[in-house]
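Of the protein chains in this complex, all but one are displayed in their positions.
Order as written gives the chain letters A, B and C; numbering starts at 1 within each chain.
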Amino acid sequence: MPDFPRKANFASDNVSGASPEIVAALIAAAEGGAMPYGADDWTARLEAKCAEIFETDVAVFPVVTGTAANALALAALTPPHGAIYCHPGSHAYADECGAPEFYSGGAKMVTVDGDNGKIAAGDLAAMLADARPHGVHNVRPAALTISQASEAGTVYSPDGLAALAEVAHGHGMGVHMDGARFANALVYQGLSPADATWRCGVYVLSFGATKNGALAAEAVIFFRPELAGEFGERRKRGGHLLSKQRFISAQLEAYLSGGLWLANARAANRAAARLAEGLAALDGARLVHPVEANEVFTALPEPVVEALEGNGFGFYRMGGGPDDGSDGGVVIRLVASFNTTDADVDAFLAAASA
Amino acid sequence: MPDFPRKANFASDNVSGASPEIVAALIAAAEGGAMPYGADDWTARLEAKCAEIFETDVAVFPVVTGTAANALALAALTPPHGAIYCHPGSHAYADECGAPEFYSGGAKMVTVDGDNGKIAAGDLAAMLADARPHGVHNVRPAALTISQASEAGTVYSPDGLAALAEVAHGHGMGVHMDGARFANALVYQGLSPADATWRCGVYVLSFGATKNGALAAEAVIFFRPELAGEFGERRKRGGHLLSKQRFISAQLEAYLSGGLWLANARAANRAAARLAEGLAALDGARLVHPVEANEVFTALPEPVVEALEGNGFGFYRMGGGPDDGSDGGVVIRLVASFNTTDADVDAFLAAASA
Amino acid sequence: MPDFPRKANFASDNVSGASPEIVAALIAAAEGGAMPYGADDWTARLEAKCAEIFETDVAVFPVVTGTAANALALAALTPPHGAIYCHPGSHAYADECGAPEFYSGGAKMVTVDGDNGKIAAGDLAAMLADARPHGVHNVRPAALTISQASEAGTVYSPDGLAALAEVAHGHGMGVHMDGARFANALVYQGLSPADATWRCGVYVLSFGATKNGALAAEAVIFFRPELAGEFGERRKRGGHLLSKQRFISAQLEAYLSGGLWLANARAANRAAARLAEGLAALDGARLVHPVEANEVFTALPEPVVEALEGNGFGFYRMGGGPDDGSDGGVVIRLVASFNTTDADVDAFLAAASA
Partner (left out) sequence: MPDFPRKANFASDNVSGASPEIVAALIAAAEGGAMPYGADDWTARLEAKCAEIFETDVAVFPVVTGTAANALALAALTPPHGAIYCHPGSHAYADECGAPEFYSGGAKMVTVDGDNGKIAAGDLAAMLADARPHGVHNVRPAALTISQASEAGTVYSPDGLAALAEVAHGHGMGVHMDGARFANALVYQGLSPADATWRCGVYVLSFGATKNGALAAEAVIFFRPELAGEFGERRKRGGHLLSKQRFISAQLEAYLSGGLWLANARAANRAAARLAEGLAALDGARLVHPVEANEVFTALPEPVVEALEGNGFGFYRMGGGPDDGSDGGVVIRLVASFNTTDADVDAFLAAASA
């Protein structure tokens, strides 16, 4: 992996530091002792706060990575002989080295392609129409996982999500949301957390904070706590029950306090929108997906991309190449963070138009 | 789990806070950005420091729990049809909810009992003498895991360890050391890290810091880096590759700097020794195991134990009961931490002798 | 593995050929066609016959090996984070290369030792008394598996079995019986199949026929059919759903018809009893376990054992050696089959006393 200079790094929202409020919470939590494995005050407060924010009973399990959150959550929905339906570009399918297969005991991930990183309810329904023609010879559709925001930086509408969930439920499947960028999607939608999740049919959420200002903090949140019956064992067995769990819970508590999570997400989305606006106005640049959260996918001429790299800007090339509709350009991904500044954005745009 | 008051909590070394030096390192690391997934300066420095401290080439993989470190390390040594030899009281066998079985794809853990939490080389040799009488019908002995310090708070001598490793190697097995309390064992032994590990035949070490002053930081250290070929994939697949890995590496770097790890361990061992000395002088108390690291197992009369609990001291009862040789007393475990004070110890002793 | 001559082979009951009645059934089944995967008349008749013989509703799944039957049955009772309690000498623990761990997704097999290959209810109860002191940190006791007849050739009494089952049920565990030699146990007991199984608390039985006259035929029989909900998928996924399943079902149907299974078992038990009687009368010989089914464990002087081997008799040495209470003798195992003749037995006894 190239080692980019620190200036204007759009490689990912995980290249940023941490929010001062979250660091402060960590410092405070480090001062005294506490009972281990979640029997601490921070965790208790976090659980109460999640129930309040999501307006329903929830079971909350802090973990340290999105991969752990996704794989553990999917394993709670899927038997070893089950199938997990997902977008081929989803992180769980493409970028977790088979973690869902590992945690589920060998389930099959079945891909449902769709534009802009999203699955359409009709496509899912078509694939499920005859999913088990031979009974026990075929894996059983068990879970649908959708990413909100998607890997393409787009956001499902509540109607789109509800339609998907209805199809899934109709086939006896659970619905999981990979919310590594849940806050970014939420502020784009302007919905309440409840309206954006369980009221649309989501059973379990990977609630991410790491990409949005935490050091390492995610939570698996069950809106149907009865599905979490064996989750404690699964988490422990996966090595994801921290003895000093308060240090994750404290991060999450700070994240959810005073609207920090939403403020951070708004800042990131705003920076992405500024980037998108600038690129849209740029000759030779093209936006590949609608920019709805904090990610921008743009096609730029190869020489421009090389110059930006040479200049020390951080971002990833997305493979692809001419045949992905990029008109001979190179598709790159730019991710804005909670602490991306206007100056970062403007420096990038200036360099890109030079 | 009972919620003990904050005063004199000997329940575990994971009930303590964190060393100020480690918190400070975390604050510093949170300030800027860095490339994700270990492509950061903290991780690079950590790797160099481990090589220096252990005086050999090593492959180092930070993770956040000892369970993850153990299970991932054992999976690197053991095929699904392999056997892992371990003490029945070992954490990996008894307290990780089957994590080694999970990560290895279903290996069998075979217990070798022994006094004071330790395995004797002769007992291991006897069990291995005819381990595969029926060839493919029997699992293949693949790994030996020993805990240093042991779950009983005792420490293997380098000779004892080398004898065990020789038996294991002679049967084609790898040797893993669960070093959740490695620093405590090391300062007891007064050995160099190299002499205490790979020079005794250890292939891979779960190097713990969480119990000794870190917030959540462990490292899997391979002294035979060629065994780590697929470890990166295994760690990612288990959800243990942190995007902001620098926040673990920074903890470990601070832990290893200026001798902090050894100083913390010395303080904890000293407190345990003070406890042991006091208990040895106490009528009706009996030490169950030699006190060599930071754990004290003592049998006390039931009324005394109840009084201590009522007083708000934190510790665990060890099950057992009369038939464990405790003369009708109750065996309790007291664990001293890096920040246990003489006052903590003396308060406990005073209450116990009241 | 040594290649014994064909004369008087007591190495195992799987060295024998097949009952003519079973071969005849196979020939008949091979004549016409049939729908695959169990949708055939032989399977339907087998299911009806099992319900009749066991006097209850059953779910029946033919497979081809005892290992498959055991591992699949145990996986139906045990989650990945579960524990399977078993005798250390049991086939499932010692001789199936970790099949139960594989099929269960990594469960832990916990051994409960006991005399003569059997587990005592009190010992099981003692081990379960504090099996999960740390909750999710400990695997959950999920299944008890007992072998009937045991690997030591002994037979649980119905009371002994019921007492074990009561302990297991009291801890929320299912009970599995490895009946590789179920018929041998049954004719020894003189009980009805129902009284010997589910009326004693057994939930699922590995019903063996291969060792008792079939070519390759076992059945997993659930006495609680509701536990078999996902068994079809598990069996298929393990590669144990035969397309031409009628060829197993036909063997089992013939096996259960006209009392063939019981007659075969009686013949084998009778031959074992004749062996035992002869050995008991032999100077220098000692029976190691009570002979209750079709296996004889005897200690003989090394020179006698060598002479028997040199003579071409087939049997296995059991490892062990002097320290197993064999008074310097060598423990060997002799297994009688459905077609072992008096002449086979007498030839062996004559050679042993020569």
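Criterion: a contact is a pair of C-beta atoms (placed from the backbone, for glycine too) under 8 Å apart; a residue touches a chain by one contact, two chains touch by 3 or more.
No experiment lies behind these values; they were computed from the predicted model shown.
Residue A:C97 is the one among A:A8, A:L46, A:A68 or A:C97 that touches the chain not shown. Only one of C:A18, C:V60 or C:A183 touches the absent chain when the whole complex is considered: C:A18.
Here one chain is not drawn; of C:L242, C:L282 or C:A351, the residue touching it is C:L242. Set against the missing chain, the residues B:P80, B:G98, B:P193 or B:G213 yield one that touches it, B:P80.
Which of A:G17, A:P36 or A:P80 touches the hidden chain is settled by the complete complex: it is A:P80.
Within chain B, the residues in touch with the undisplayed chain are 37, 79-81, 105, 135-137, 139-140, 230, 232-237, 241. Residues 80-81, 94-98, 101-102, 104-109, 130, 133-139, 319 are the ones on chain A that touch the missing chain.
Residues of chain C in touch with the missing chain: 1-4, 6, 9, 11-12, 14-18, 23, 26-27, 29-37, 39, 63-69, 71-72, 96-99, 102-103, 210-211, 215-216, 233, 236-244, 247-248, 314.
Heads up, the rule we're going with is that only the chains that are shown with their structure count from here on.
Chain A and chain B have centres, each the mean of its CA atoms, that are 34 Å apart. Averaged C-alpha coordinates put the centre of chain B at 41 Å from the centre of chain C. Chain A and chain C have Cα centroids lying 51 Å from one another. The set of chain B residues touching two or more other chains comprises 96-98, 102.
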